[in-house]
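Heads up, one of the protein chains got dropped from this complex, but the rest are sitting where they should.
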């Protein structure tokens, strides 16, 4: 079994999710390659040591630059705030390392474009962790679409609703809260949540031509954890936009962290000429499917429990009827990445794929300011 | 248009439901006959007068015997407590009136048998108001079964759950509460709620051979509204039973008025070799349907919104997507009854059909006492 | 009991829904006034005669101008295509008749404004049939909001999805299909479906300041039933828009007749600081409610079965757990209208209330052309 030495930067939520994926993937998937947890890296040695111990990393680093230069490291996994992705990824590419980067790829499109150039120049394998593509029900949706079951697409609608920042006393910035700090995150729900919706949408329904958006920041000032001062909030708390896809379909997208009762309600629905599909992250193991070609009186939305052996990835897990969860999407992504290394077909989304999402986000934020339709830049 | 003069006895919940049905049926159904609200009857003139005025009855009576003898009355509708059904129905039959009788038919099987004999001897049209057969989703279930879609049936399960008698301070007996008084009701949930479940079951799945039951009375004593005294409660608050159908399928039935959170949750599920069906009174306009012959990976329970023109009865109402409700099942029953008069095919359930349910109830109550399997008497 | 003589124009879907409401309202509601079905009117005598017979109208007319002048008619009910509302309503107002007009009020805002002026000058009672306000679950939502349970509102989202015009062979124009003919309908889904969404939204969440919309006509040409020729389709098949309410909340609205699997899926969701509400026309008897003030671990969306006596209007119908349906919203509207006549508090939405919706529709259609935010005119 070939080994692949991983150096992971960041020990937070995503650091855990990725570590778990590396540890599990070979127990369930038959692969020719096995990730080795070689080194974990974070600025604070106090924090990275227990993390490494808990997950079985063989060593720790406190300077990512040093990690990137280590000869025994073959793959750099970037789990740090958005404003650090570009610098780390560029250095890792120069050092000839493969790179798995957390989403969103970059702070904006131009930065993302430079990152794409860096990895492509270096010729290193690269991927962005848009993990929801590999929730089995979502992958299954892709299959159904690719089989032509939906026919011409008329509508796409997606939303990602949360409610965790309604409390105005919640501070911004620093560990666990950098997503509220525009300097670290670049944007609010647009880069954090809508980026997921856009990535899935492009994958399932093709490119987006133009968008028309609005954003809002409901809580205008919050205490900043790093400065200790009350500061203006720079991120978007909510964002909604209209869009037109290249295939002629119309779309609505919406995201907010001010929707009481929703923790992580990512949903999408696609209406085609012959069939429709609906999915919901709160019940991620189900796909709702309506097929107009069913006999008239017995037509109905089917609630497909995506847990059979013939459903994507599910043959690797348990038995029909038994759910897997959120974390498994990361395992699938690692499995596909490793398979891509073996068979020479890079797993998506590569940096280049993820750049397209970045361009949509740019157009969205631009439109929210201009108040009019904005075209989405094309990835060349 | 032929007229059919109705004399209705009882002004309660069912008196209203039936009156509404008579008034509406010709607005929606094309029939050769039209019910006329000729007379309403109740012991209390103070109560029957405003009822008659509200619903447009042309006259009132305070003695059902007199009503039954009136020459201008062609049909007697019995909406009185269970312990009065037999006497009224027998007298009405003798007077040559058609009879529509509220469910359950009788206090027990032998009484029911005499009622069947009376109407059949008199040769008068007769029917029992087991209205749930005519909820469109239930009628549609019957169609699917009759088309052979389910194949061999393995399982039937039904329940009817309520929670309105949990409060021990609720009295028994008298207006609005006679269902808690064993003398008026004959039994508790068995005759009131399970009778519905059994009627549907026999209609959908054929005869029941034997049963094994348990009953319970959770609140042993309640104040009686007629005597003013605290008296022993004679009804069953809850009843559950196992059953074996003639077609070899196994069944569980359960009913209670002590299931917090359920107002009138009548549900049934049928599992066949090829397909399964589920229905629920709390969402009575939907039928859940699973068909194993669907292509493997897209199999799922279909939530059929039974509101299309091609669904039973629905072509008479509004447009697809718009629900009808509980009351419409009574309109359908009147429509079918009137059509039966015209075409000579009596609408079911006749008294004879309803007697079968009575025999099952008898066996259930007997088994609850004997603690063993009891055979169900056959309707000859 | 005071009588109110009704003259109804139009015998289609709405003619039936209103007739049913007039016939039923006094059976269930205690009112001081009773509608009398005095005359039904339509151009074709062949069609209006059987309609009148079926519903019990005492007479028929084939010229609405004549009906409007009849002295025995006190109320004119307009159930004709949108392009006839203004002329009929104006004439009826001049003749001193009360007017109940189907929605949308008018072909556009300016026309609607003239209609408001006409009825207000004449001093006649007037109302528009935005019936969904009186679905008990929707009325209950209004109560919860008025009680302040939601707190500051952040988001409103509504959609109305259908799928009945996907087939390109469906013709436009004429009986049953005038909604596809821009000359008769004024617009497509905007005036037909979004008007409902907007009416409810304004009622629940206050006025809308500005909108940003897109529309699409998927099938560009259809045979016209009146001319027999294939003609350009002038209506919008789909419309989506962003909006900002006066109270600072953000909204998305969407409607289409190209959403496979949805017959009449009108849904709205409101996210407030403390609580959220969701409703869905396909299960109109339920209200989903999430209250953040519930104790943390047992927080969850409550599926409220709006069938209890203490829920709006429901005390008039059956017993808890038993659904009513679509048609009952019209009964409630008549009941409230009649009560308004008695107590001097006109039932909403009056023509003036409905004009506000018209102005929003105008801004939506304008924005769809201009590609930018458009302000909504204020009703003065």
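Order as written gives the chain letters A, B and C; numbering starts at 1 within each chain.
Assume a residue touches a chain if its C-beta (ideal position, glycine included) is under 8 Å from a C-beta of that chain, and two chains touch if they have at least 3 such contacts.
Because the structure is predicted, anything quoted here is derived from the model rather than measured.
Trainee: Would you mind listing the shown chains in contact with the chain that isn't displayed?
Mentor: When the full complex is considered, the omitted chain touches A, B, C.
Trainee: Out of B:142, B:155, B:183 or B:366, which is the one that touches the chain we can't see?
Mentor: B:155
Trainee: Which listed residue (B:240, B:284, B:314 or B:360) would be found touching the missing chain in the intact complex?
Mentor: Answering carefully, the residue with contact to the hidden chain is B:240.
Trainee: For the chain left off this view, which of B:80, B:131, B:200 or B:276 is in contact with it?
Mentor: B:276
Trainee: Touching the left-out chain: which of A:159, A:196, A:260 or A:305?
Mentor: Considering all chains, including the one not shown, the answer is A:305.
Trainee: Can you list where subunit B touches the absent chain?
Mentor: Answer for subunit B: residues 154-155, 157, 159, 161, 163, 166, 212-214, 216, 218, 238, 240-242, 244, 250, 252, 254, 256, 258-262, 271-276, 290, 292, 299, 301, 371-373 touch the chain left out.
Trainee: Quickly run down the residues of subunit C that touch the omitted chain.
Mentor: 140, 144, 287, 289, 291, 294, 296-305, 308, 310-311
Trainee: Considering the entire assembly, which residues of subunit A contact the chain that has been omitted?
Mentor: Missing-chain contacts on subunit A: residues 13, 16-17, 19-20, 23-24, 26-27, 54-55, 162, 164, 262-265, 281-286, 305, 307-308, 317-328.
In this text, only the chains that are shown with their structure count from here on.
Trainee: What is the size of the turn, to the nearest 5°, that moves the C-alpha atoms of subunit A onto the matching ones in subunit B?
Mentor: That rotation is 180 degrees, given to the nearest 5.
Trainee: Can we say the copies subunit B and subunit C touch using the same residue numbers, with more than half in common, or are the two sides different?
Mentor: The interface of subunit B with subunit C is built from mostly shared positions.
Trainee: If you average the Cα atoms of each chain, whose average lands nearest the overall Cα average?
Mentor: C
Trainee: Of all the other chains, whose mean CA position lies farthest from subunit A?
Mentor: Most remote chain from subunit A, centroid-wise, comes out as B.
Trainee: For subunit A versus subunit C, what separation do you get between their C-alpha means, in angstrom?
Mentor: Measuring from centre to centre gives 42 Å for this pair.
Trainee: Quick check: how many Å separate the C-alpha centres of subunit A and subunit B?
Mentor: A distance of 55 Å separates the two centres.
Trainee: For subunit B, what residues touch not just one other chain but two or more?
Mentor: As it turns out, subunit B has residues touching two or more other chains at 305, 308.
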